[in-house]
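Removed from the display is one protein chain of the complex; every other protein chain stays in position.
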Amino acid sequence: MHKIFKEYSQIIIAIIIIFLAKYFVSLSFLNEVIILAIFVMSCNFLLGYGGLLSFGQPLYLGVGAYATACYLFYFGQNPFIGIIIGLIAGVIFALGVGAVIIKLRSDYFALVNAALNMIGFFLAYDLFAKFTNGLDGMWFLTKINPLFGIDVTIEKNFFIFALLFLLIVLLLTKHIMNSMFGTICLAAKTDEKKLKFLGYNIFKTKLLVFVYSSLLASLAGSLYAVHFGFVCPSMMEQEKAGEIVATVILGGVGTLFGPLIGSIIIIGAKDLTSNIIQHWEIIVGALMVIIVITADKGIVGLANRVISKYKINLKNIE
Amino acid sequence: MDKILEIKNVNAAYDEAKVLFDVSMDIERNKTSVIVGKNGAGKTTLFRIIAGFMKPTRGSVVFSNNEKSQNILELSPHKISNLGVRYVAQDKAVFSDLTVKENLELAAYPTKDNNWDLIFSYFPKLKILINKKGAYLSGGERQMLMIGRSLLSKPSILLLDEPMEGLAPGIVEALIEVISKIKNKITLFIVEQNIPVICKLADKIFAIKEGKIVNELNDKDDIKKATFEKYL
Partner (left out) sequence: MEINLLGPALLFGFSDGCIFFLVSIGLSLCFGVMRIISLDQCAYYLLGAYITYSVTLATGSFWLGILVTMGLVALLGLGVERVIYKNIYSKSITYTMIVSFGLLLFITGVTKFIWGLSPIPVKAPINGSVTLLGVGFPNYRIFIIIITFVIYLLISYFLNKTIVGKAIRAGTEDMEKVESLGIDGYKLFKITFVMACVLSSLGGAFHGPLIMVQPYMGMSIMLYMFITAVLGGLGSLKGTMIAAIIIGETMSIGSIVWAPSTIIVPFLIFIIVLMIKPTGLFGTKLLKR
């Protein structure tokens, strides 16, 4: 009981820290971090709890973004409903696609996602250009109505809006990680055969992980759409998929806060114009290899180790 | 007894599931030892450990040849094979994309033993099939090739894992004949559940049940009189 309270309070503390950070860093930076963090959480959950590596996650980001965009452009003006539409689109899409590709071997799965990503990108900029305005993207900033009187497209309002969503996502994900389902997922990653013998439906488990992950990715996309009032095909660039995987590994695969910390570092590193940071691939690539080979959990893992060492030292002093 | 293989206190497990418990046996040189037991009793696991494809949790396997003895457990499988310990697996799988000739070429390569005539004297059919790809061989022909392959490079001991399983009676007879021919020139360690075969060939029998050795029969008469149903 005490432990669970501690874990959930960590989430509250993290939200508070981010909230207070607005006095130190720009709001646009924080908003970017929140959206990216939710997206990275989707990939993190997919890899960490589903054991599924995908090189096509930007596709699911785009599904949510474009669904929301189409709603706000053609139909309604309520941003909250726009986001709900985006989420629904993400779930339906994931159910359809997942049912077919989950069964593939891991390298095929990663690759088919990449292929679907490319096809999705193509649909947005060419085949469906009549609806999506092709490469120029869709502008609908002026069409977004205020929510309960508050205009969420303004940076400081969106900040609160997105922060609330982040809170919900963190709480929900933590709940799933702690649940029986989460335990089954972790077991399925390493010992599929054993679990099958025990009667668990591995396919259903992985499908649920896939759907939840797509849900998060769609949410990130929808938030992006509502924040900027603009979507374009380049959000779905397949080339970005590798970067997302790197962020997942760096932050700590399978951890709750890994994506958040990883996002802060990646966006922060890209904003800095120092010479060393410009060659982020060298550092990130090397870290990826080292982290995976040493079975590390990235930065969160490092932090945990430091904290437990600190705790052990404290105990020894007593 | 001139021991070619001394298996001492070998314990093995797959993750948490223990499959071998303190298995100890001495294999005599140039004799035919047979190990009987139910499916899952641990026979193949033992063979794979000796051949180097699996590490036991405890124990040692000492191989003695040419006045030298060593524990072969630390060695990689190909080194164990080069010492003269040849493992013929249960799956009757030869290289399907390679011809009979190429299969034998690979087997002869490590020691450059090209005495193929000897192999053909045991398995004349292989000479006829020499250019056929492994994929087109029947089960019996594949088994002949597997054993023929392992006989190249003059092995000291053959580990045969259920060599007669799934073969037609005619082929079984032919294999028994070949084994009878070679059994005094080479040590044979065979896993077998086929009773007539056991009785015809075995000089010594080990019975294994649920990972433990439960019986040993040394005497030829004992072997002829014994019933093995309780182990199978």
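We call the chains A and B, going by the order they appear; numbering starts again at 1 in every chain.
The definition used in the following text is that contacts are C-beta pairs under 8 Å (C-beta built on N, C-alpha and C of every residue); 3 or more make two chains touch, one makes a residue touch a chain.
Quick caveat: nothing in here was measured; it's all calculated off a predicted structure.
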Among A:114, A:177 or A:195, which one is in touch with the chain left out?
-> A:114
Interface residues of subunit A toward the undisplayed chain are 47, 51-53, 55, 104-108, 110-112, 114-116, 118-119, 122, 126, 238-239, 242, 245-246, 249, 279-289, 292-293
By the contact definition given up top, give the residues of subunit B that touch the hidden chain.
-> 51-53, 76-78, 81-82, 86-87, 89, 93-98, 102-103, 105-107, 109-111, 149-150, 153
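Everything that follows uses one rule, which is that only the chains that are shown with their structure count from here on.
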Cα-centroid distance, subunit A relative to subunit B, in whole angstrom = 54
